[in-house]
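After the structure tokens below, expect a handful of questions from me.
Here the complex is missing one protein chain, while the rest keep their positions.
Let's look at subunit A:
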Amino acid sequence: MPDAAAPRPSPDRPVDHVFPHRHLTGIYGLKPWEISFLLDEAEQWVALNRGRTKHDDRLAGLTQINAFFENSTRTLLSFEIAGKRLGADVVNMAVAQSSVKKGETLIDTAVTLNAMRADVIVIRHEASGAVQLIADKVDCPVLNAGDGRHEHPTQALLDALTIRRRKGRIEGLTVAICGDVLHSRVARSNIIALTALGATVRVVGPPTLIPAAIERMGVERFTDFDAGLEGADVVMMLRLQRERMAGGFVPSPREYHALYGLTPERLARAAPDALVMHPGPMNRGVEIASSVADDVERSAITEQVEMGVAVRMACLDVLTRGRRGVEGWA
């Protein structure tokens, strides 16, 4: 992607800023001010979504296809609401109804979606790199809604927005990302986004669930949960998939909860006003105790969901500005 359109490297967003990326396949490759720009853009949608008339027509006439090759309820719903609130015609393509089951290749599916003249395609796929593969073959913007263990950029953006609104800043905070980092695209996108925005990031979890050479991504690695939580400003818990609890990576859900479950006692090691986050859906009683998840003072979990819609509206808006002929973006 040409960097020529990028503004001077300043954390302050210049007035004539143009987001120079055609797709959003990951946080990797975004400059810090580009991430901040998307967060700034999302603020107006938070306000709109809290009003009575949650509607804007700027995407009217555009077709948004949500192609979800992997099951999802929450993210799909969030993208659908985001598109509809901006006035787009939103179509969902779920894997159960698709021809992927009949052996069609991903490239053929991409070409088919392209031929239907989609204006923006949102993709979730279980294979790392699958979204990039599709983005290379279509003419319209592609938004990654999660590809394998690789990236989930809108989740990182909504997490960053949540932190920024609750804490007033991201720079200088210590964020502990805890749990199954190995299989987590949420962790990877958050590591890239939060380190870019100046946070100190720790990854905390059992050694079997921490990927090799993770330090090379600019984070500190902890296998002792208590040590990893010490003084943290934000505690971001990750979901542990059921199939990984039964001896493959950790001995049992019971042991996992005993060693790596976030309880009120454990949380006391973090900063007094530490924020608790979780991308959902939660395994209550496994990675997080209900009393922590439901503590309105500490938990930002429902706010994350709210920010999710706003951030996705911002991404849909920004990525389609070129084809909508918005001045300065065409």
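Assume a contact is a pair of C-beta atoms (placed from the backbone, for glycine too) under 8 Å apart; a residue touches a chain by one contact, two chains touch by 3 or more; residues count from 1.
As a working rule, contacts and distances are computed from a predicted model.
A chain of this complex does not appear here, and its UniProt-recorded name among "ABC transporter substrate-binding protein", "Protein-glutamine gamma-glutamyltransferase", "Dihydroorotase" or "Acyl carrier protein" is "Dihydroorotase".
When the omitted chain is restored, the residue from A:124, A:188 or A:298 that touches it is A:188. Within the full complex, the residue among A:18, A:81, A:95 or A:133 touching the omitted chain is A:133. The chain not shown here touches subunit A at positions 28, 105-107, 125, 127-130, 132-133, 147-151, 185, 188, 211-214, 216-217.
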